[in-house]
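Starting off with a structure, shown below.
What you see is the complex with one protein chain gone and the rest in place.
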């Protein structure tokens, strides 16, 4: 699933893309029209992708992308028919290309399209509080309840029987049926991604969305950032307590239980039936298996296999943790 | 003190209660009218209680409840005149019974009874900002100050000389005199309690309230959940810093000082004069004594006796912690 919301300003000629980025066109690429940016596995013909770590060489070897931004040392892993664009900093250049296709994904200023819900025609289907604001291109299912001062900016889809709390802000998000988002949340904001630069950091575009599966609940004061190139996903029947932070690109499975003040650094994957105690932290780019239990306050910095119980900072097998203490 | 707010839909005949829960009525209980649900120590004649752990056998042996939901192995601890209802999952069945008496305690959708405060007759007593919303059955003392966009939903009592911050949401709460609730808090929301179920979790009703003693202060962005069967209590002259999470059923004593981002997992009791450093976490169902000092970042997973200083994860005696490091 891709973000259906941001306007794609492409296609662009590959020659123009390289020129606008001040990249040398040593292979003399010319008129190929590029329709979209995409990750290695999702990219199709006439799309441009990127490849920046040997870790992904197996996926890279099967990419269908016509162009790939990569480093010279990685070129050999890509298929012959994939045209290489060699650069020094893959993510930086890819960020610029993404911004060219999706310029509206960088700026998260408030949505000027919102109207008071009482001026719109949702009235028969939902119950709503005072001062509720709704943007363009918002779809709401039947029997929804939307709290006071809630702001649902443009590009949001909410299923049936959902409850949105007061003072909650949602944008660039798809929510399935029977989901409760409690008070004071911010869902769908761009993630904390940028290229540090001593004068002025360069922001990474976030073209992903937040997706929340049916029957789930998000506690008060939680923040869930949308993805950069992929999506941030909360599975079905997964319950998050208050003051939780889910950074960009995390994928959380079904039937998970996550206690208060837990934080996810970004781009990690959680299996199903994972239970996490309060204030635990999950580092970035990890794979947490199914049926894993993580003790409160743990700092997880390594992958965790299925059916494990861990605790500690850094987290280790629970029995080992208790024995050491 | 019990929640004076939720409407009790009882009394119900015991026979009907069992039938509506699909429980077998093997003892052939019939026409006894049950007035209320209650915990073991508070329950009176013609009320129903529950007993699910040997830990509470001494309290159980003195309960005045007419009926008790329990497990077969625990029945022997209950008084003769207390009629037993044997079930496999005590909390699950008790949750259903509680929901029958207090159906409005499960759903925390926004309060439809609120009106803009300028339409109500508090004007002579208090100062208020823009867009302040007040629900039914709200009592406000003299000389209160209520910030912009604050939402005080139905069933709230606030004493005199209190200050409620902007963007703060309060429901099901009693606040004594001279209390400051700073900006962006959510007070009185249902706690994070439910029975995990692979298709759709079953929510636990929260019939408790939040009680905040006089002269106390709650920092910006904090969340205090109301209790499930008992109340969540903040004592007198107790100061909480910003971004603190107090889960359901915690009882915090008087004159406590709790620094930023501390989290309480639920159902723990703190004595008086307790000082807790920033980001510490207090696990559930613990007893923390009087005059205890807990270092910043600590993870407390055991009871702490009076007058102790602890630090670490898991927390230990401070001298031991410093020696080991």
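Just so it is clear, A and B label the chains in written order, and each chain counts residues from 1 on its own.
The rule is simple: a contact is a pair of C-beta atoms (placed from the backbone, for glycine too) under 8 Å apart; a residue touches a chain by one contact, two chains touch by 3 or more.
A quick note: this is a predicted structure, and the numbers were derived from the prediction, not measured.
Participant: Could you tell me which of B:146, B:209 or B:294 touches the chain that is not displayed?
Facilitator: Counting the whole complex, the residue in contact with the absent chain is B:146.
Participant: Have a look at B:38, B:255 or B:268 and name the one touching the chain we're not showing.
Facilitator: Answering carefully, the residue with contact to the hidden chain is B:255.
Participant: Out of A:63, A:167 or A:232, which is the one that touches the chain we can't see?
Facilitator: The one listed residue touching the chain not shown is A:167.
Participant: Looking at the full complex, which residue from A:87, A:234 or A:247 touches the chain that isn't shown here?
Facilitator: The one listed residue touching the chain not shown is A:247.
Participant: Tell me which stretches of chain B touch the chain missing from the display.
Facilitator: 127, 129-131, 145-149, 163, 165-167, 178, 180, 182-184, 215, 217, 219-221, 237, 239, 241-243, 255, 257, 259-261, 273, 277-279, 296-297, 312-313, 325
Participant: When the complex is taken as a whole, what residues of chain A touch the one chain not shown?
Facilitator: 107-112, 114, 116, 131, 133, 149, 151, 167, 169, 184, 186, 189, 192, 194, 196-201, 221, 223, 225, 243, 245, 247, 261, 263, 265, 279, 281, 283, 299, 301, 313-314
Simple rule for what comes next: only the chains that are shown with their structure count from here on.
Participant: On a C-alpha centroid basis, what's the spacing between chain A and chain B, in Å?
Facilitator: Spacing between the chain centres: roughly 34 Å.
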